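Only one protein chain is missing from this complex, and each of the others stays in its spot.
And now, chain A:
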Amino acid sequence: MSKLNKSSSELDLDRPNIEDYLPSGSLQDSHAKLRLRDLLDISPTLTEAAGAIVDDSFTRCFKSNPPEPWNWNVYLFPLWCLGVVVRYGVLFPLRAIVLTLGWIIFLSCYFPVHFLLKGHDKLRKRLERGLVELICSFFVTSWTGVVKYHGPRPSMRPKQVFVANHTSMIDFIILEQMTAFAVIMQKHPGWVGLLQSTILESLGCIWFNRSESKDREIVARKLREHVNGADTNPLLIFPEGTCVNNHYTVMFKKGAFELGCTVCPIAIKYNKIFVDAFWNSRKQSFTTHLLQLMTSWAVVCDVWYLEPQNLKPGETPIEFAERVRDIISVRAGLKKVPWDGYLKYARPSPKLRERKQQSFAESVLRHLEQK
């Protein structure tokens, strides 16, 4: 009666204890005798389930700001209309022209450099880096990006990776205009994919495919090779694995934290005053998202380059990842939630439910032993 059945499934040591964040459903009074009521009272569990239906922290992470209408009245409405006319009729064409100009300059310099300087690798790489930084600056200008960088600029040193919180693909562009990072990204279709396979490839970027499970080992190997390489561009990783709405951070994947090198956190916080820079990839394509940015007044954000962190002795990569997530969340004023970003695409693993069942079963059996 007192022997607890060991579960056949092994405990998933892969993630921090989610029970620390979620309300526990086990029996309250651990010294009282077990009564029929304790066993039959399912109200806490039902309350949790109903609570999850009414509001849950995971869905909140991916909520975009609803467009707030102004208080229309006689003078504000015409002013707003004027604003629309200026944004779509004046700013947007200007920005489109600037961006096109930027692309023309970039492409006309990039291809010659790429093909003609095949032999002189060092010079070619330096020029390519400069050109990528240039085109990213053009992008940022096309949204009138007001970016404040705080902290020491990333330096090109071996054995270091950069991690940042993720709100949209423009995070990459904003960071790239300052330093030519090599980034690890999901392979996208369309014109983005084309850019990925041509230009970004030359920077040393790594691609992965979320839907392939075998992919993880291949990517881990590529990461290791890149970091240990002598002349590679500094590697930028977004450990959340998905875009979050810049009010919360989801759990960091440990891949970036078990490479045995220094991790330099970067915190990015967007000011939503003019536009919500969160790219809700289920609601809009990247093109629509860019167009939305180009027809707003400005994109305002702060970027903090934070102090490099190392794995402390006795710390697991997961604890290290959580510690860095803490540093970034505090700096950018984001709330932490205990969910895996990939739950956007897949159901939660049954192991999480098993944890709850196990804690309840254990407390029942523990009570019985006290007879």
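Observations on the structure shown:
The criterion applied here is as follows: a contact is a pair of C-beta atoms (placed from the backbone, for glycine too) under 8 Å apart; a residue touches a chain by one contact, two chains touch by 3 or more; residues count from 1.
The rule we apply is simple: contacts and distances are computed from a predicted model.
Per its UniProt record, the hidden chain corresponds to "Calcineurin subunit B" from the list "NOP14 nucleolar protein", "FAD-binding FR-type domain-containing protein", "ER membrane protein complex subunit 2" or "Calcineurin subunit B".
In the full complex, chain A contacts the hidden chain through residues 1, 4-5, 7-9, 22, 34-37, 39-59, 63, 66-67, 69, 339, 343, 347-348, 352-354, 356-358, 360-362, 364-365, 368.
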